[in-house]
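A single protein chain has been omitted from the complex, and every remaining protein chain is retained in its original position.
Up next is chain A:
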Amino acid sequence: MDSLANFNPFDNLLCILLGISFTVWFTLLLVFIIVPAIFGVSFGIRQLYMKTLLKIFEWATHRIERGAKDNNHLLYKPYSNAIIAKEPTSLEEEIKEIRRSGSNRDLDHASEFEMSDIFYFCRQGVESIMDDEVTKRFSAEELESWNLLTRSNYNFQHISLRLTVLWGLGVVIRYGFLLPLRVTLAFTGVGLLVVLTSIIGFLPNGRMKNFLSEQVHLMCYRICVRALTAIITYHDSENKPKNGGICVANHTSPIDVIILASDGCYAMVGQIHGGLMGVIQKSMVKACPHIWFERSEVKDRHLVAKRLSDHVEDKTKLPILIFPEGTCINNTSVMMFKKGSFEIGSTVYPVAIKYDPRFGDAFWNSSQFGMVNYLLRMMSSWAIVCSVWYLPPMTREEGEDAVQFANRVKAAIARQGGLVDLLWDGGLKRGKVKDTFKEEQQKLYSKMLVGTQEDRSRS
């Protein structure tokens, strides 16, 4: 009897405490995160958070360097640019040089082929084995300092006790506090999106519907942005894409969509998926016209092009958002843009997105992680910090074909975002290089040899 009496007050107390903390929790969430998301205002909490984190990282890096010196460990900076010295000479120059040093004859009657010519190709080949531009682009960018996440490859928490403690604290904060918070927000955001767009779908088409649909989309994306603690800086908003245009951006992760769509309204393009994604897609399209393709339709380029151009011609419809690289690149460079979106002939609004890797690596290596795994990683990083630049609109010029136009746009995006402009096809991540490139090399070499033969026959 006695023990029973003792339990009850405690139970009650516990329930009351739990009830109060939940209420407090939700109120805070509502006031500080969801309400600002609805209205698009910001308290600046995230900026403050970012500054604090940076100071902590600096301190951590300092300690690592000190700790390494004390223990006489050899530290080396990872090869962020190159491990070997490459001399940028052309095929012709190199081979001539090799021949010049080895030849007994004078150059007027240089023979067409020397055994030593193979040295050039041999060295090029081995250089590319040691270090090449493309493979580097597909692994996460290596950092110069440590951001207290062990996933940045190197196990530093063992160097000093203080650092270990800090790292442990970081883990607790990230997984115990930030992750649940973010997951809650994510569910809220997605749930609201599905529910509200479905409701709006019942309204008759018209200005009211469009206005409401825009507001709902923006609000839900903003909640998702906060769910990732994404701190985004938008530059040059006067160049924001307008109706009837195509917005083109470089692609690092699926989060790119959320980042762009929280600042403007776009019509999305993509394949219809099953499961949760499919539900979201179907409800989104009730509120405003997005372009979703069945799996079978994706292969038919004409169908795709037709649907896109039909959409673009209707000026009441929102600008289309497309990522022409076709795959996620690790945000140090921009790869070849597929020409499909550039053939349509409407105004292209380029957008450059650059992530700051110090806080969390947003790159999605789809061969390494699945989507859910990836999202969990994102939500347990410190933050996603990125900059978005809206570039001035571009149109295809006279006499320019789709490929040249695509390259021009790509160069502009690469320049603005400080990314390296590479000619390689992003599809190379999975496939093999086309034979045309090998032919180029052969052409260059044969020009040297056959060229001299022509000279001979002339003289």
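Keep in mind that, in the parts below, contacts are C-beta pairs under 8 Å (C-beta built on N, C-alpha and C of every residue); 3 or more make two chains touch, one makes a residue touch a chain; residues count from 1.
What we mean here is this: contacts and distances are computed from a predicted model.
Chemist: Tell me the UniProt protein name of the chain this structure doesn't show, selecting from "glutathione transferase", "EF-hand domain-containing protein", "Nucleoporin 43" or "Cytochrome c oxidase subunit".
Modeler: "EF-hand domain-containing protein"
Chemist: Tell me which of A:L14, A:M130 or A:A411 is the one touching the absent chain.
Modeler: Looking across A:L14, A:M130 or A:A411, the contact with the absent chain belongs to A:M130.
Chemist: Among A:V35, A:C122 or A:V165, which one touches the chain that has been omitted from the display?
Modeler: A:C122
Chemist: Considering the whole complex rather than only what is displayed, give the residues of chain A touching the chain that is not shown.
Modeler: 64, 68, 73-79, 82-85, 98, 101-104, 111-136, 139, 144-146, 153-155, 367, 424, 428, 432-433, 437-443, 445-447, 449-450, 453
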